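Just one protein chain is left out here, and the rest sit where they should.
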Amino acid sequence: MALKNGEQYVESIRKMRPNIYKWGKIIEDVTTHPATCLHVQSVKRSYDLSHDQGKASIYTSKSHLTGDMIHRWNSLMQSAEDVMGNSNMKREQFHQSGTCQGATCAGWTAMNVIWDATWQIDKDLGTDYHERVKKYWKFMEDNCVTMAGAITDAKGNRSLRPSQQTNKDSNLHVKEIRSDGIVIRGFKCQICGVAAANEIICMPGSGYGETEKDFCVAAAVPRDVEGLTIVETRRPSDARDEEEGWDAPKAGNITQTFLIFDDVFVPKDRVFMCGEFKYTGRLLMNFTSIYRAAIGACVAGQGDVMIGAAINMARANGLGMRTFQDKLVQMAINNEITYGLGLGAILRGKKQPSGIFIPDPLLAHANKTQVAKLPYETKVITQDISGGIAETGCFPSFKDFQSPLYGTKLFDALTAGADGETRSRAARLVEWLTVGGGIPGCMHGGGSPDGARLVVRAMTKWEDYAAEARRIAGITAELQDPTPPKK
Amino acid sequence: MALKNGEQYVESIRKMRPNIYKWGKIIEDVTTHPATCLHVQSVKRSYDLSHDQGKASIYTSKSHLTGDMIHRWNSLMQSAEDVMGNSNMKREQFHQSGTCQGATCAGWTAMNVIWDATWQIDKDLGTDYHERVKKYWKFMEDNCVTMAGAITDAKGNRSLRPSQQTNKDSNLHVKEIRSDGIVIRGFKCQICGVAAANEIICMPGSGYGETEKDFCVAAAVPRDVEGLTIVETRRPSDARDEEEGWDAPKAGNITQTFLIFDDVFVPKDRVFMCGEFKYTGRLLMNFTSIYRAAIGACVAGQGDVMIGAAINMARANGLGMRTFQDKLVQMAINNEITYGLGLGAILRGKKQPSGIFIPDPLLAHANKTQVAKLPYETKVITQDISGGIAETGCFPSFKDFQSPLYGTKLFDALTAGADGETRSRAARLVEWLTVGGGIPGCMHGGGSPDGARLVVRAMTKWEDYAAEARRIAGITAELQDPTPPKK
Amino acid sequence: MALKNGEQYVESIRKMRPNIYKWGKIIEDVTTHPATCLHVQSVKRSYDLSHDQGKASIYTSKSHLTGDMIHRWNSLMQSAEDVMGNSNMKREQFHQSGTCQGATCAGWTAMNVIWDATWQIDKDLGTDYHERVKKYWKFMEDNCVTMAGAITDAKGNRSLRPSQQTNKDSNLHVKEIRSDGIVIRGFKCQICGVAAANEIICMPGSGYGETEKDFCVAAAVPRDVEGLTIVETRRPSDARDEEEGWDAPKAGNITQTFLIFDDVFVPKDRVFMCGEFKYTGRLLMNFTSIYRAAIGACVAGQGDVMIGAAINMARANGLGMRTFQDKLVQMAINNEITYGLGLGAILRGKKQPSGIFIPDPLLAHANKTQVAKLPYETKVITQDISGGIAETGCFPSFKDFQSPLYGTKLFDALTAGADGETRSRAARLVEWLTVGGGIPGCMHGGGSPDGARLVVRAMTKWEDYAAEARRIAGITAELQDPTPPKK
Partner (left out) sequence: MALKNGEQYVESIRKMRPNIYKWGKIIEDVTTHPATCLHVQSVKRSYDLSHDQGKASIYTSKSHLTGDMIHRWNSLMQSAEDVMGNSNMKREQFHQSGTCQGATCAGWTAMNVIWDATWQIDKDLGTDYHERVKKYWKFMEDNCVTMAGAITDAKGNRSLRPSQQTNKDSNLHVKEIRSDGIVIRGFKCQICGVAAANEIICMPGSGYGETEKDFCVAAAVPRDVEGLTIVETRRPSDARDEEEGWDAPKAGNITQTFLIFDDVFVPKDRVFMCGEFKYTGRLLMNFTSIYRAAIGACVAGQGDVMIGAAINMARANGLGMRTFQDKLVQMAINNEITYGLGLGAILRGKKQPSGIFIPDPLLAHANKTQVAKLPYETKVITQDISGGIAETGCFPSFKDFQSPLYGTKLFDALTAGADGETRSRAARLVEWLTVGGGIPGCMHGGGSPDGARLVVRAMTKWEDYAAEARRIAGITAELQDPTPPKK
């Protein structure tokens, strides 16, 4: 079965072992629990749209193993078109729910870069990791799985390396190597999309040297694997998302988790890297290059929804688009910058010997700096256009509107260019997008902008530019950075 | 009694008639109900600090009626120093709770500009409004009251004037004039500080012409006056504020309400304006000039707390201030701009014949445009420094930390440069300040930045500047805007 | 001959009829006159580098007519790679001289879009324009010509259309149609690269309707055609560029001109459009899509030189790169945004039935808005790093350094981290790049950012986004812009 429908997907999630908690209690069924069901519904939609005539080209791709049509999030990205397909699917997914889907993103990207790294490791060291990856890939395609990507470790003290932490669990590590597999333990934090995922792809959270060998582990585990405890995190206004009524939009949502690996056994076939520290730098650079080329499409997709939400609010207030045309155009420009700069990274990208295609890291990381900037400007404009009611969601709760005592009055008070309920829903969407649960975490999601700046710094040809400027200026003297003088 | 202490103030609030609702239910005691108690506690602090040796000069001022020391929010602002005192108190109040106090702000400012308007109305029309104001002022001082300012109407369709709305209640209006007072009805919305206020000062939400006479009403009503129903609004993550635990800071908070005036009778002595439309423009311009000079201090005060919150997070992550020094300096600059530009408006201000001092409107409104811009940049930097954990508050709830099953593990996972609880508290504060209940609503609070731009437009000497530029350029020809040509 | 060398090119320019003026006098030889020689030298370099092993792939391409290697600026752009080649050549050319080369840019792009438009016109109307274009293309390749692009008309009153202007010459137009060709007259203004061009490609400056038929003319004329008078314009500090010494860099420069067409006869073979108004909109949109995708590379190339110039200044002042690392990284990011967003427009581009490849207009025009913004920020950072000496070039002239009286003292006074001459040269380059002749005119060059915003406005799917936001918000009511109400 190369393509599932939404119902089949939900069923695959429903039947997993409950190991996810929120509010101190276990979630028996993530597909119906208010904390997670919107997330599952959101991913379900991607399965259904894989069968939609108009959208199938966005949500599906061709298997490099079988040539069959498969869900795009199960495919190997082999060309600029494939990586652009990643971007375009993400922008489209945000149009569906207004936020991220998680389970069709980081795990997929992780498997792509693991494909590449294992190809190289096997070539250099004669290991059989790449064969395991291929086998797992077949499983992944056949079962149409969703995969969360567990990259970020708990880290502990940011001034210390993993091996220097008081608690070794601060970073996921190999505790034991057995003949039939490995035992891993430690914390992965702020992991997106887990509740809607069938599988979790673990990989190192940073590039490491030899001292950090234990932390160089890549592996795939079922979400409900023994020994794994998952805690859902809070989101802005998350209690609201779990309420009835219209105080939060119900078209989909995203969740993030803390993963507690408490001596989880991973059988050999699902272990893709175990100590090969030399390849972690490349793994991470490839991951971030794909991820940061595409993340511009994510925030553009949400930005498109913000444009729509702002237009709706303007109209619900009794005004027209025209009043805010300059601001709306600025929002559109912001969206196209992060989307288009990501595409530029792709056009400058290169096919790798392993078969995957990697966008240009310099442009991808330059894009991340804008992803950490422009969506905030777009949010501010959304609030600016929408008016005080939407800025902080400053109006009564759904429950108050039901009051026999004053509910009708509230509807009256909210009526403007549209009826009170319509205007309230429009305002709640703005709130959710700008200060609520819909915020995608674009600052640190996929790594921090400061990290991206370090890459820009490392990849810019400073001395070449200085030399060109000297030639143009007619300077013949040497000019170098001074040796720090004694003061 | 010219100065109350905090306990006396709380008592004065506690004994009022319950007429405030949230979640569809009445709040029996606002001083203890979780939705409002933090707000009352926050204002209580201002009463207590009025007696604090180090802070008294900030929180108190001298009565222009009696010469006694009074709470600053009961005083007439008669000089640049007095208006700077307003700014300085606000910056300090934000330092106390991280957010706005509401009940010591807009109502006070409203009474100041009503003082001025009624002085002029009486002078022009021979009415006795100003005498009523004086009498009310004495009551206000004697009782050390807090006052919410009810300016913003529900408005209805933004393309129509009050008198054109389908529902006249969209704007507060005079329904009946009796010999002993007036009856008012309609909606005032997004009114700040009501739950912590003894009194509500109503004034028109805009400058009006003759057709809108009915809407030109200024009056003082007790918060628990008969006929008034008050509905508390939602805030970002407001449910969280009402929970136990550390998922929201507990040092204070602000609330906002919808006021439903359902034929409220106001006795003559408390009616300060009733139909005198000609004076509404001046009233509003004076109000916004004071308000927008001072609001820069509010957001600076919160910005100071954001600086502190960011430093704490950096340290809790195991890093030092030094790593983020440039960003911290930028935050400080943003704060000083809105604070200092407001002071500049004050220095250019003018004492009015009525005795009050009004900051320069051009500079005050220019400041509002920055208040709607720079705090957002400061928030983004706060999140940038703090890391992913604080960006969207992406970590487990207080309740999960109490889990016997995995609570300890969560503390471990959160431990970095500080213990897990400290780091969680630090992160929650950042979340609350940037995407939570602490957001002061600086975009539309006190009016929108687009409205401020209109004032800048009206007060800039475009033609003078064009003439000067022509002289400098040596242009002798006339240069005027073209009459729109036929196309 | 499919490739010329630099000397051959210069010779081709030298032997043309003198018809260029500056300072009220004719320029007898543009290859040696101080006002134009640096421009010619700059273009000469592109010819020479076409033969350079390391750079040939940048400066040459394959002829679609003959398959021979030709100068890139004589080629048809048929693929994303070809259009990226345009971008990459431009960034490289800016590295050579620090500024624009003009004669290898707009004329080339104009011929590409004329290729497309004539293909369509002939297809629709049975004309033979496309055959003429092919023939001219062969001439162009065979003679390795440089081509200026004459698009911008003098325009006259911006509120009126060409046919409404008092002086018809405000826009280039067809004065007479003869059996063997046409007579054209009028003004083309601010035309870049003319002094270094063999040919001038004229095309309409805007998309027109039927009333403006006379202004719909596309044609190629030799730069020295009879009836054409060319006046070189001023540039910032242009007198300085013509001086001896180091007060301006001498690695190349750009010039711009006013073209006065005084009844210029164009033989039939060189007329490519004559009245076919319907095709002017498409012609312009295609032109701007290519041009605005590539212009981001131009300003990135200059930005690279600014990075180098800033590093040199820092060192000449006695400081190192490290002191300014954050600012330098910001400069690099600015450069990569405009470059990469242009590439993104290319990746989203489409091959046309005529054979040419056109970048995505929405992304290309979004890019133009950034080209009109980010380079200014980069300039400001350059000045910030460089110090007061470079900010406005605030130090003595080359001539003063030669003074027997105080010249040596000036060298002493300028000495810092480098000798006085080196530091002066470094500072003059910064001045030239930021407030001098090196400024490329990125605001209005290739059209204004406001025009680009209009395209973004026209191509953004506002109503789709509004509908998606309504679905997400759960809104079922219609929401439309209000019909303007009576007030």
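Letters are used for the chains, namely A, B and C, taken in the order the chains are written, and counting of residues starts over at 1 for each.
In this text, a residue touches a chain if its C-beta (ideal position, glycine included) is under 8 Å from a C-beta of that chain, and two chains touch if they have at least 3 such contacts.
Fair warning: this is a prediction, and the values are worked out from it, not measured in the lab.
K.L.:
Out of C:61, C:146 or C:256, which touches the unshown chain?
P.N.:
Result: among the candidates, C:256 touches the missing chain.
K.L.:
Looking beyond the chains shown, say which of C:3, C:189 or C:426 touches the absent one.
P.N.:
C:189
K.L.:
In the whole complex, not just what's shown, which of C:173, C:235, C:292 or C:368 touches the removed chain?
P.N.:
Residue touching the chain left out of view: C:235.
K.L.:
So that we can see where the missing chain sits, which residues of chain A does it touch?
P.N.:
Residues of chain A in contact with the hidden chain: 157, 159-161, 164, 326, 482, 484-485, 487.
K.L.:
By the contact criterion defined above, which parts of chain B meet the unshown chain? Give residue numbers in ascending order.
P.N.:
80, 84, 95-98, 246, 249-252, 304-309, 311-312, 315-316, 318-322, 325-326, 328-329, 332-333, 336-337, 339-348, 360, 362-363, 366-367, 369-370, 417-419, 422, 425-426, 428-429, 453, 456-457, 460-462, 464-477, 479-482
K.L.:
Which chain C residues would touch the chain omitted from the figure, given the whole complex?
P.N.:
So the residues of chain C touching the unseen chain are 21-24, 152, 154-160, 166-167, 169-170, 187, 189-190, 229, 231-240, 247, 256, 258, 260, 262, 317-319, 372-373, 376, 380, 383-384, 387-389, 391-397, 399-400, 402-403, 405-406, 409-410, 412-417, 431, 435-436, 439, 441, 443-445, 448-450.
Operating definition for what follows: only the chains that are shown with their structure count from here on.
K.L.:
Touching both chain A and chain B: give me those chains, sorted by label.
P.N.:
Touches both chain A and chain B: C.
K.L.:
Regarding the chain A and chain C pair, does the interface count as same (over half of residue numbers shared) or different (under half shared)?
P.N.:
Comparing the two copies, chain A and chain C contact each other through largely the same residue numbers, since over half are shared.
K.L.:
Farthest from chain C by Cα centre, which chain is it? Let me know.
P.N.:
Taking each chain's C-alpha mean as its centre, the farthest from chain C is B.
K.L.:
Hey, how far is the Cα centre of chain A from the one of chain B, in Å?
P.N.:
37
K.L.:
From the C-alpha centre of chain A to that of chain C, how far is it in Å?
P.N.:
39
K.L.:
At least two partner chains per residue is the criterion; list those residues in chain C.
P.N.:
Touching at least two other chains: 326, 482.
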